[in-house]
Structure formats: structure tokens, C-alpha cells
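One protein chain is absent from this view; the other protein chains keep their places.
And now, chain A:
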Amino acid sequence: MKILVCISNVPDTTTKITFTNDNTQFNTSGVQFIVNPYDEIALSRAIELCEGGKGTVTVINVGDSSTDPTIRKALAIGADDAVRINALPRDAYFTAYQIAEYAKTADFDLILCGRESIDYNGAQVAAMIGEFLDIPSVSIIKKLDYDGATATLEREIEGGKEVVSIHGKFIASCAEGVAEAKIPNMRGIMSARTKPLQVVEAADIPEVAKVVKFETPAPRSAVKLVPAEEAAKLIDLLHQEAKVI
């Protein structure tokens, strides 16, 4: 089986988020970039499914050459080869279009994404690729069993889960539970340097959405402390002052 995993390049989860140029740009100075944590989960599951020569895993990223270290990290974790669509990912529509166009040129059985990228939190790309390719998409899955033809997935829903079965090609976006994220070992890191990374030029399509400005949440006023012995007072404050209960 052939699996394609979409990986995005995002700021490390401990990054303090600041902006430059009049709050129009994310300040990347001093920021460590990583493989989006959910994409690591998707990649790890793809590698498990292909273990023992059952298939190959290709990773794909839409980005400029600055994302190459992140792609190499994915190869070190265990992907067989990589593709980079050479363009800055403008919006989810653009990104999904590029990935779908590439997917049409190669015969993938399964495409996996992360549930969302932790920077823009769109959770859009996976289902958009599904629509561009006219194949089923299942968003935010917690479990994936797949034998190369038929899959059983568990999808998260409010207050529960849904079990979905699909025969044939599909795309899914993965959340925690699908797999334990694999950590690259020394052999992986060495071999990643020589694994193929193909660079493909992007297709030009009209823009549908763009971020014009970032804002940071208003700082909260100082905490009002209630002494532990008078804990009951908190209930009054929540009722009378905050008016939330």
C-alpha cells in the first residue's frame, strides 16, 4: 500500500507568540520549528501500517526551503521519501489544492493529515483535499485500522465517538490515540540525509482568504484570592460578581 502523509511546519508548542510589522506577521525570530505534533501521530500510524514491507510512506509539505529540516525530521522518523511543493502556504484552500494536484499524479491508497496545524488551527486542509479528489474524508479520528482496502475508524464527536467504515481510497485527519508519536533513532537520522526529497513547483490559483492582522488576548486583571478557610465565599463571588453561576 502507498500512504501519503501531509506535514506542516509549525512553531514549537512552548513558543511565546509575538508579531511584527504592525501585528501583520508572526515573529519567527528565535522560534524553533517542529513537525506539527498531530502530523507526527499520523506519520507514526502510517509507518506502523507499512511495517514489514507492507507499503511505503511519502511525506508532503507545502512550504519554501526553510521547511527542509522539518521534512528531514519526518524522514528520520521513518518516511521513505518526501515531496515539497515549493510555495508559501497562503491559505488552506491553496495548500489543499497543491497537495491534491500532487496526489493525482501518484496512486496513493490512503492520505493522512493531522487534526489541525497548531499555528492557524484551521482543521481545514484534510477535508478540502478529500473534496478536491472527490474521495471520503473523516476528520479528527482517534483510531485507525486499515488493511490496504477496508478501514475502520473512530471519530470524535461531542460527548462520545462514532465508528466509521470505508472501503477504497480516503483521507483522514489524526488526533491523539491513533498512534504513539515515534522518536527518530540514530539510524533514522543518518539515513534521512540521503532519502529522496523531490521539490515540485506550485500551481497558481486565486486567493480566497488571508490573515490581515493578528491580535493578542487582552491581559486579565490580577487574580482575586479567596482564603482557603473561606472557600464558600468563592461561590458567592461567582454568583454575584462574576454572574457565571
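We adopt the following convention: contacts are C-beta pairs under 8 Å (C-beta built on N, C-alpha and C of every residue); 3 or more make two chains touch, one makes a residue touch a chain; residues count from 1.
By definition in this document, contacts and distances are computed from a predicted model.
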> Which choice in "Electron transfer flavoprotein alpha subunit apoprotein", "Cytochrome c biogenesis protein", "propionyl-CoA carboxylase" or "FAD-binding protein" gives the name that UniProt lists for the one chain left out?
Replying inline: "Electron transfer flavoprotein alpha subunit apoprotein"
>> For a quick check of understanding: of A:69, A:168 or A:196, which residue touches the chain that isn't displayed?
In response: A:168
> If you put the missing chain back, which residues of chain A would it touch?
Replying inline: 11, 13-14, 17, 19, 37-38, 91-93, 96, 116, 118-128, 130-132, 134-140, 142, 152, 155-168, 170, 176-177, 206-217, 220-221, 223-228, 231-232, 234-239, 242, 244-245
